[in-house]
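Report on one structure; see the data block that follows.
With one protein chain withheld, the remaining protein chains of the complex are depicted in position.
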Amino acid sequence: MADGHNHQADIDAYAQMQSPIHQWDTRWKIVGLLGLIAAFAMVQDWRFMPLLILITCLIYAASGMPWHALRHRLIIPGYVVAAIVIFLPFISGQTVLATLGPIIIFQEGIALSLLIAVRLFCIVTLAFVMFGTDTFVRTILALRALRLPDIMADMVLLTYRYLYEIGAFFAQMRLAARLRGFQGSVFSRQNINILASLVGHLFIRSYEKSERVYKAMVLRGYGSGGVRREIFHSGAADYVKTAVALLLAISLILMDQLL
Amino acid sequence: MHIPDGILPPLAWAGAYAVTGVITAVSLRKINQVDDPRAAVPKAAMMTAAFFVASSIFFPMPPPMTSAHFILSGTMGVMLGWYAFPAILIGLILQAIVFGHGGITTLGANALVMGVPALMVYGLFNRLRPRLTSDRSLWISGFLAGFCGVLIAAGIFYAFVIGTLPAEINQQAEINATLILILSHLPVGVVEGLFTAFLLNYLRRTRPDLIGMQQQPVT
Partner (left out) sequence: MTILSIQDLHFTYPETPVLRGLSLEINPGQHIGVIGPNGAGKTTLFHTICGVLKPTSGRITLDGEPIKAGRFHPRIGLVFQYPDDQLFSPSVWDDVAFGPLNMGLSADSVQERVTAALAETGMLALKERAPHHLSGGQKRMVAIAGIRAMQPELVLYDEPSANLDMRARRQLIEFIKRSAETILISSHDLEMVLEVSSRVILIDDGHIIADGDPKEVMGNETLMKAHGLERPHSLRPHVHLPDADFHLHD
């Protein structure tokens, strides 16, 4: 963002494709997939891992999105989880699986590591299906239709709208500073001071911008009531897809509890 | 410092969502008491965007580190007050959907990691503000705002991640590990504290109303 590049196209990259998932009404899709995600995040029994992976891969395949796109979504959370999970086989559990000299490897630790890794993979993948098969704006409008408070939806959309401009403005400021000899990668008290001034200036300009945008909104009647455009239409296919997803989710939770 | 999906047990992530929901509702109500609710939307949005950009900056760090992102929770608390919590939540929603950073199930927990320190710093700074007449006092409180913001966030983060691991781990070992990990954030805390101190002084000289202060008479 601070480099001024427009990253917003990324999530919308595959939004215009055709697939049974793309055609699923956004609101119902979110309900169904969130239900599945919640179920996945509740599963504690590691024996269900293959099932979770299977369901996830089937849904991703149904979406028609390319598999290489998934890689980008998995990298960063993957690293964070790996850093946390790497210790578990050595510290968590009672049943000893193996010993390497003084180091003990616990069975439960390994199972837990695998479970966490699988849960991460499945949740991130399903989330990508949920958000990647619609434009960002449609997703937020669907959330609003699902009772996300208007004020939150409006804020999210406005932030999204101006994120690029504000990022570009900061990139320009930094370039101007660099052209006058500022070396932002060197640590010094003076440099932190300069960066504080740059960021302070960014905040002031953003605040002033908000006042202008507010005037523009009020001038065209913001807050005077009025109706919003109805853009979502659902049919039988949507209800069926969501019902299947939710049934799957509930079954998973029950099976996990009972077995 | 975002908690990814898959790590937390259901009680933790669901409970965090509930608490975040309550704090968000309280924040929105507090905002509506002070501001025209219509004005709140563009103000929160622009500042959220600005903080989003600021949090993606690589700040130089003393060796052996090279650079780090700042958490900015302390700064948000001082500048945004009750707006800080919704702003953080919006930032997290954007990050999760557009960039896939953070987590979906852990949105509530991550909001607490960053939002609670912001509100705590706000509460403290609010009380101290009338007494911050000298440059030095503002400098010190700015440093503390940045520093405490980082450490409290780290504390909540590790409390979630380590505290919710299965109970087979030794309780004492957990606490020790948590403390060591929090201390590892000291360098960033100090540099962010420095940054925040400079920032607040800059704002007092230019737009003191953005930190809730009056224009200083020119001497």
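Lettered A and B in written order, each chain numbered from 1.
Simple rule for what comes next: a contact is a pair of C-beta atoms (placed from the backbone, for glycine too) under 8 Å apart; a residue touches a chain by one contact, two chains touch by 3 or more.
Computed from a predicted structure; not experimentally measured.
The hidden chain, counted over the whole complex, makes contact with A. Summary of contacts with the chain left out: across A:I21, A:L157, A:I192 or A:A249, the touching residue is A:L157.
Only one residue in the set A:Q18, A:Q94 or A:S224 touches the chain that does not appear here, and it is A:S224. Contact with the chain not shown here comes from a single listed residue; of A:A176, A:A216 or A:A243, that residue is A:A216.
Interface residues of chain A with the unshown chain, by the touch rule above, are 6, 8, 137, 157-158, 160-162, 164-165, 209, 212-213, 215-222, 224-230.
Here, only the chains that are shown with their structure count from here on.
On the side of chain B, the complex with chain A involves touching residues 2, 4-10, 13, 24, 28, 37-50, 52-54, 56-63, 66-67, 79, 86, 89-91, 93-94, 96-101, 103-105, 161, 165-166, 168-169, 173, 191, 194-196, 198-199, 202-203, 206-207, 210.
Interface residues of chain A, counted against chain B in their complex, comprise 1-2, 7-8, 10-11, 34, 37-38, 41-42, 44, 72-73, 76-77, 80-81, 84-85, 88, 91-94, 106, 108, 112, 116-124, 127-128, 131, 136, 139, 149, 151-152, 154-156, 158-163, 166-167, 170, 184-189, 191-193, 195-197, 199-200, 202-204, 206-207, 209-211, 213-214, 217-218, 222-223.
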